[in-house]
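The complex appears here without one of its protein chains, the remainder shown in place.
Right, subunit A next:
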């Protein structure tokens, strides 16, 4: 599945043992993917490889993080891996939706790659439909976290200190039986599947998600990436943290072209 780029580092630089894998779930508003774009762009991450998979819709374009003429001609496809060895961080970016019935095989292959590359932990950035919140969730912070039992042991205390809110479980049969609670992440794509599979496979996984709706999700992406930064400290958090994140050049024209002057 993982195909390394042929770079000067060779295979030595592609050891992800002990690294944190950061990845998005393709979810409502594409917030996770936008947040990952911000991380890759700000940290100026180097592409180390891609996933050769039949599970995602194909797409290709030129370098989405281009800053100048000379670095704009590298091709970019739907699932690529970037890394910053100094921060022990490896990032997967997913740029297209899943092909029907293929999300399960993708999750299985991904989690076995996580195990074989010996990543220490996985952090999934995701989102959930804001309109599915209950009365209590409507108040307070729209950001939530989840930890698998193995990661809970390691960082559970830190979450308490940060005053983070754990994603609430909901009644399995609302209105009929309120005692049986299940985890639901509506609009979260593969988030729940990845989380439940990681729990059963003993993988240390955290999910960071934001309640949001479709629309201009750039502010949601900033909120999510700042939330992540409270934990990982990827960039120095100053008063105006939003200005510290670098918006990639591919975010131009998200809402269409310029208008024809003849319209007016």
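The rule is simple: a contact is a pair of C-beta atoms (placed from the backbone, for glycine too) under 8 Å apart; a residue touches a chain by one contact, two chains touch by 3 or more; residues count from 1.
The rule is short, and it goes like this: contacts and distances are computed from a predicted model.
The protein name that UniProt records for the chain not on display, among "Ubiquitin carboxyl-terminal hydrolase", "Phosphatidate cytidylyltransferase", "tRNA (guanine-N(7)-)-methyltransferase" or "Proteasome assembly chaperone 1", is "Proteasome assembly chaperone 1".
Interface residues of subunit A with the unshown chain, by the touch rule above, are 26-30, 54, 57-64, 66, 72-75, 77, 97-104, 131, 186-190, 192-193, 213-214, 249-254, 256-262.
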